[in-house]
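Mind looking over this structure? Questions follow.
All protein chains of the complex are present and in place, except for one that has been dropped.
Showing chain A:
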Amino acid sequence: MTVESTAARKPRRSSKRASAAGKPQSSEPQLVQLLTPEGVRVEHPEYAIDLSADELRGLYRDMVLTRRFDGEATALQRQGELGLWASLLGQEAAQIGSGRALRDDDYVFPTYREHGVAWCRGVDPTNLLGMFRGVNHGGWDPSTNNFHLYTIVIGSQTLHATGYAMGVAKDGADSAVIAYFGDGASSQGDVAESFTFSAVYNAPVVFFCQNNQWAISEPTEKQTRVPLYQRAQGFGFPGVRVDGNDVLACLAVTRSALERARRGEGPTLVEAFTYRMGAHTTSDDPTKYRHDDERQAWEAKDPIQRLRTYLENEGHADAAFFTALDEESDALAKRVREAVRAMPDPEDMAMFDHIYADGHALVDEERAEFAAYQASFAEEGK
């Protein structure tokens, strides 16, 4: 009998020990892993993947540029150029691995942190910054890159993904849909309802949960008493836990789940077991609720460093590649910084735009009143 099961039989609710006993999800993760934290390639019986050196370098480049973009956005927030930023630091492998598993005709429903997935979809990263700068609430056309608007209300988008996937199936298309959410969102009713609907209708959707261990200040054990990937079983579809810091495993597992969806076999839950190295957002202070040693332990599993080690050890990338990538990163950061600073504030009257597709008498009336009010100042100024 293990210590955990003993503790589970005799819960001591107020003690730290009892709380630790409620952590089965992190005690012995059954991770799908293809690249160890030391950068050693390993095989998994169900998830084979064979990538060329070019493809491996591509994944590395995606992760590096995404991290640089993210770091630049964090800096821009600190400099007062953005009102808020939700950093993905540490989650690059989960996002790039899953994002690169997608086909162009697949459709993505993100939360507000999927900057790496957006990158994979070809969304210009500067588009992601509008809402954080406060010039719009999204602003891009989701159908251009099949990348839906960021969703701030936790878990809502899993239902949109399910409905969209139901539509894909009705159309007889073999596209798949992917919904991103976090460990905190797994507690939301909408996520449970999306599991129910997708299972009942056999919808071609992949639920990609990035378990980054923290929902703002609440650890995963405040969300669940079972490992998250095991939730799927109760809804009647498979769940799999993947090393979320292993880009190869994330790619292989997501690709497999997408193919399953395309074959008409319904949804899959992928739990990418990863870590949010930074704060929840720039408004958050993680020093109040977690220890430095936890972060240090995860830094040893860094998704970018492990792929770099592998690339170097295998001779898949030379110094020139890394130098060129550094330069490309700098150029990206510069472009992002300049684009944010040049981003114009919206016109005053923009708040009345696009509220309705077919118009609305009250909006028309209030727009006219406000325009007249604004114009009265211009007249005064003459």
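Methods note: contacts are C-beta pairs under 8 Å (C-beta built on N, C-alpha and C of every residue); 3 or more make two chains touch, one makes a residue touch a chain; residues count from 1.
By definition in this document, contacts and distances are computed from a predicted model.
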**Fill in**
Should one name the undisplayed chain from "Alpha-ketoacid dehydrogenase subunit beta", "Cytochrome C biogenesis protein CcmF", "3-isopropylmalate dehydratase" or "ABC transporter substrate-binding protein" using UniProt, the answer is "Alpha-ketoacid dehydrogenase subunit beta"
**Prompt:** Of the residues listed, A:162, A:245 or A:329, which one is in contact with the missing chain?
**Reply:** A:162
**Prompt:** Of A:216, A:300, A:355 or A:368, which one is in contact with the hidden chain?
**Reply:** A:355
**Asked** In the full complex, which residues of chain A touch the absent chain?
**Response** 109, 136-143, 148-149, 151, 153, 156, 158-168, 170-171, 189-190, 193-194, 196-197, 200, 353-358, 360-363
